[in-house]
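One chain of protein is taken out of this complex; the other chains stay put.
A, B, C, D, E, F and G are the chain letters, set down in written order, and residue numbers restart from 1 in every chain.
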Amino acid sequence: MTEKTFIAGFGGQGVISLGQLWVYLGMKEGLKVTFFPFYGAEKRGGIARASVIVSTDEIASPLVTKPDSAVVMNMDSLPICEDIVKEGGYLLVNSSLVKVEPKRKDLKVVKVPCNELAEKIGDVKIANMVMMGALAKVTGAIKMDKLEPVLKTFFPESKHKYIPSNLAAVKAGMDAV
Amino acid sequence: MTEKTFIAGFGGQGVISLGQLWVYLGMKEGLKVTFFPFYGAEKRGGIARASVIVSTDEIASPLVTKPDSAVVMNMDSLPICEDIVKEGGYLLVNSSLVKVEPKRKDLKVVKVPCNELAEKIGDVKIANMVMMGALAKVTGAIKMDKLEPVLKTFFPESKHKYIPSNLAAVKAGMDAV
Amino acid sequence: MAVKGKTEIDRERCKGCLLCVRACPTKVLDVDETANSWGYYPAKVANPDKCIACGNCYLVCPDVAVTVYKL
Amino acid sequence: MAVKGKTEIDRERCKGCLLCVRACPTKVLDVDETANSWGYYPAKVANPDKCIACGNCYLVCPDVAVTVYKL
Amino acid sequence: MAEDIRLMKGNEAIAEAAIRAGCRAYFGYPITPQNELTAYMARHMLDRKRTFIQAESEVSAINMVYGAAAAGARSMTSSSSPGVSLKQEGISYICGADLPAVIVNVARSGPGLGGISPGQADYFQSTRGGGHGDYYHFVLAPKSVQEAADLTYEAFDLSDEWRIPAMILADGLIGQMMEGVVLPAERELSKLPKRPYAVGDQAKQGRPINHVSSINLVPLELEASVRARFERYAKIKETLVRYEETQVEDADLVLVAYGTSARVSLGALQEARKAGLKVGLFRPITLWPFPEKRLAELAGKGKRFLAVEMSMGQMVEDVRLAVNGKAPVEFYGRCGGVIPTEDEVLAAARKILGK
Amino acid sequence: MAEDIRLMKGNEAIAEAAIRAGCRAYFGYPITPQNELTAYMARHMLDRKRTFIQAESEVSAINMVYGAAAAGARSMTSSSSPGVSLKQEGISYICGADLPAVIVNVARSGPGLGGISPGQADYFQSTRGGGHGDYYHFVLAPKSVQEAADLTYEAFDLSDEWRIPAMILADGLIGQMMEGVVLPAERELSKLPKRPYAVGDQAKQGRPINHVSSINLVPLELEASVRARFERYAKIKETLVRYEETQVEDADLVLVAYGTSARVSLGALQEARKAGLKVGLFRPITLWPFPEKRLAELAGKGKRFLAVEMSMGQMVEDVRLAVNGKAPVEFYGRCGGVIPTEDEVLAAARKILGK
Amino acid sequence: MELAYGHPKSLKPIQTKYCPGCGHGVIHRVIAEVIDELGLQGSSIITNPVGCSIWADLYFDFDSVQPAHGRTPAAATGIKRVLPDHLVICYQGDGDLAAIGTAEIIHAANRGEKFTTIFVNNAIYGMTGGQMAPTTLVGQHATTAPYGRDPVEAGMGYPIRVLEMLATLGGTKYLARGSVNNAANIRKTKQYIKKAFEAQMRGEGFTMVEILSPCPTNWSMGAGESVEWLEKNMIPFYALGEVKNTLEEAAK
Partner (left out) sequence: MELAYGHPKSLKPIQTKYCPGCGHGVIHRVIAEVIDELGLQGSSIITNPVGCSIWADLYFDFDSVQPAHGRTPAAATGIKRVLPDHLVICYQGDGDLAAIGTAEIIHAANRGEKFTTIFVNNAIYGMTGGQMAPTTLVGQHATTAPYGRDPVEAGMGYPIRVLEMLATLGGTKYLARGSVNNAANIRKTKQYIKKAFEAQMRGEGFTMVEILSPCPTNWSMGAGESVEWLEKNMIPFYALGEVKNTLEEAAK
């Protein structure tokens, strides 16, 4: 199994932490993983992108140029993601912000109203966690069966108070698809 | 004709200017010339050496490692010069300062009491010019027939007053051998 | 107090730092409730009548998003 | 003036700068008329009796060619 | 759940590995894309009361390394391309003085300010002495975060053993990406190899005085010292060459690539094999000493070669020198911070194979 | 009496030729064995009210050149090996910004402080970008004082025409020796080629604003600009390669050498011919672009090659790359400031020829 | 209705890449205003440094040159010597000027190079993401001073008052320190810059204006908060005003 995912959004949407946590979970499940952020020179705002791969085998190129799945967190990111997903791949769209339809017809489009679901849980900042739940569910790449203990090792002690809402967000994402 | 000469003495004996003037004269007589000083890092004192070549043909290596003639201006310089002069070459020795006999028997040793002759003319600093006269005479490499006009172009106006004594020194050197 | 002014904010140029709001002595300016196309919540002219054309808002604006007229 | 001194110059170490000669308050030192093996004309102790062991010659000598004793 | 694996950026893994290898003094100057390395060192070296200095420039940093190394400490600096150019004089000095040191280049794209995206166009500078004079030093090129940590750790030992600095040449992708890494064990500072030539504690050690320098104005003596160094180089070339081969044995075409390019090339190889093309991958791990013998051997077996680089063609010269006309050597490269894709490399391979 | 011949040091001849070529701004920092060059410039540039600055360092000097070149002036710096290492970042910038400039390296022996005697161990640094990134620049290697003057003079034109800096790579012997030289004619400053891309007088010229820079953070754009530069390189390689051959046609063994080594090799050749050995000499004048085609051609004719260098073997790699296995390439070198003698080279030649 | 304050001609009307509240924007505008007032747009050249202002060329509507990090004064020297009748502005950040470029600024100043340095002191490395600068205050946090700048135990050195240091040099003619924290200080800063540019055009010698400027991003603060931090911490240490003024005009 190899799942190559391309994640795109704007700065502040938690694209980077989504990617990092995704591969961290993969690693904890015994998979090989890579995470590569796009690093620009702007300090605030602007685009945020990451290539993430989780695999049972050794990973060749860490750069995801033909993803199995792509995550579209905002409007701007739709064209680029649509452009590169492999034939028949997954396109996970944050439907809270992305209001247009993808043009390609071969893709398995999965709409997740991340912001709304996150807001329901009480914090729009965990929209990315909602998306992660959805991604796990549709790709099956990561089981997420030991999510809670793993989150405890990922977050520093001081942030453990956010774990319940994160768990809820992931669950909401899984349930939404 | 190619005359490769190695000149050695100590700093202050005019080794560098002897070499430079020698090649300048050669150049003015239409020869190809090269002059290469040994440059050390000490500022004052120490050894002074130069490789000089005058030739009717294009000059290959400017480094004189097997000289046709060698000029020994002081005691210290004798061993090194004796070491490298070619079989049967000229060894011109400043006999005012060099009191020992060369060991090699194949060389044409020419003794020139440069300091004494120069002092006679009135300035020990032109001992090097005495040697140049001798060198020209024994090697025949440079005619020195237009010495006076050439010296005028070599020396800046301010030093033209020294030309007569220089001429006298060269002549003394020629006459001495 | 005699001088009256009119201030314009370029919503798209504005990055919502609100330094102008802070700098305005007469509280003409305030933050807008809708974001511009970059996602910033720009400053807006909330109390146009109070403007005295002092230029403070223009001076402190890092994005030359303000124009001030004397009426 | 009570103190009497004795100065020695290391002829071979000396480079003939004559700073010691210049520095000696009592004119103990002078230039030598024969060169050392480097070709330098070193300083020499010309008037040994005048030495007051003030150390000036030692202090100014760039070549540590001077030794001064108190008698 | 795998144990003891940490998810780290390449930059951080290099830093942590250096600390565990016994790095006692780090000197750096900020530059993208290696800033996490310097930041990591700031925190963790200070925590351990070891020396961390943000130097006033890359030039200072490399010369601080020179001093610290001369004083006996395992020392390190890191930078990225323009900053490494500034270190060239210093590197030449370190080589000339036979000092161990570790230098990390998380390379970006040049020339000039260029861009901050990953690049491999510092190969010439790294492997052929961008500085003046006759010298070489180790150049180790990791392909992963794990290898970045491992090679950094080893670099300190190699460098100490041979009195030759070791450079880790990682491109920006290796520095910026995160992967799982198992970190090497922490070395005890007191058990690191001694440096009898270092300055310090002279009386305590009761030894003659030491002088660390690269100067010799007597040509024959200087030549002798250069030749002695080249004898060490020759021994290193015999014993320390390192590379990795993937399906090279039966390959018609061997991709030659290091670092990120090798990762991409491996992907291309996998695609090629699926398509029935006999493609192999030869990955130099030591760029200096370059695995020239093994490449020459492979060339003798009738294979063709395709060098893949994130440059306009630099390592390919070493491949050509190794192959020495015995087989065709082609080149595919991207530059300016563009990372080649697996498809592009596959296409280049297909073109050569005519399939 | 030959007319207009002046007896000059190589260093002085380079300086005077630069002035005559229209050098308007010189920036240097003292270093042996090129000090006469800086001193000559001090006197004669000041005399002409042109810009002479003794910079605070070599780093500053090359960046002053960058500024002056960007402002449209023919500009120059000179140094020797360690100083040239310090200029590598700046050279990379100049190349990245497509600016003309002339850089002189009167090379000594390294690495590190090394010695001050002549060396040729900066060949790699000069020809393969000691700085970071993909770039090349002209490297011209004079063999005599005359050629030092001529190549310097020409370097300004080449550099202006191609917007690529030109380096004069002369070893300390070329810089220090005196020979007769006929100097080129003085160029009128007002008639030098214009630089429409330079900054200054924007309103007067009524043009859009100019920006001189080497930065581009968009990888595809940066790649395009690098590729555009490499297209110029390709054209240069087609048209501007320069070399000198001596008795190569019938030679069994071709000595390949530049600068001082070529002079020594010529002497060895003469001795060899006297002894009836068919030895020739191939002297690259442009080290970049290297005369690889011609060497390949000669290699096809069954000749053998002996590269002679004042280094541990650097240019020999270019010879090997050019010959590409078609003929044996041997190497004879001295280093550390030792200049090989004619006898040594002859002996090396004899050994290869088995005579 | 009369325009009182509007976009200067010498600045292009485009969105900058600077973070919200970044001081560079104000400083750019003030420079452009002075150039407009002096009528020098067509004969001005700016050297924009490696730092956040590396894109200054995108914004200023006149010629520009982008030199290597810290070598801005060296490049400006080359430019000004070749084009002595131009207004040459050497724009620098505190990393560029006071760390890697220390030698270059000191010697350009000492030679009395006739360009004007605009020194943007934000007490941090902006572009590279918040490392310690030579001007970082004692105790201030940075990624490379994770426990705050510690001059003694960690040997990180003290914040450098650049103008006071340069004032010891013979070639410096006019050195002033402004700030962009409020309208009054921005007006003063503009006056300093104008004096410096005028002196440059009279060919007087080295002129420099240091400007205290917020970097909300790397100070990890909001824009307003960062202005307050600047006022509370920077201004007390970096005293505002003319540090040295030996201009002929001043002598009169």
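Everything below uses one rule, namely that a contact is a pair of C-beta atoms (placed from the backbone, for glycine too) under 8 Å apart; a residue touches a chain by one contact, two chains touch by 3 or more.
All values derive from a computational prediction rather than experimental measurement.
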{"item": "Of G:11, G:75 or G:103, the one touching the omitted chain in the full complex", "value": "G:103"}
{"item": "Per the touch definition above, residue among F:46, F:189 or F:234 touching the missing chain", "value": "F:46"}
{"item": "Touch list for chain E against the chain that is not drawn", "value": "24-25, 27, 51, 53, 55-57, 59-61, 63-73, 75, 89-90, 93, 97, 199-204, 209-215"}
{"item": "Chain G, residues in touch with the chain not shown (by the definition above)", "value": "81, 99-103, 106-107, 110-113, 134, 151-152, 155-161, 164-165, 168-171"}
{"item": "On chain F, residues whose C-beta touches the chain left out of the figure", "value": "29-32, 35, 38-39, 42-43, 46, 52-54, 56-58, 82, 112-113"}
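Everything below uses one rule, namely that only the chains that are shown with their structure count from here on.
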{"item": "Chain pair with the most C-beta contacts", "value": "E-F"}
{"item": "From chain G, the most remote chain by mean C-alpha position", "value": "B"}
{"item": "Interchain centroid distance [CA atoms averaged], chain A/chain G, Å", "value": "42"}
{"item": "Cα-centroid distance, chain B relative to chain F, in whole angstrom", "value": "34"}
{"item": "Averaged-CA centre spacing for the pair chain G and chain D, given as whole angstrom", "value": "59"}
{"item": "Multi-partner residues of chain A (at least 2 other chains)", "value": "41, 45"}
{"item": "Residues within chain E bordering two or more other chains", "value": "32, 82, 112-113, 116, 217"}
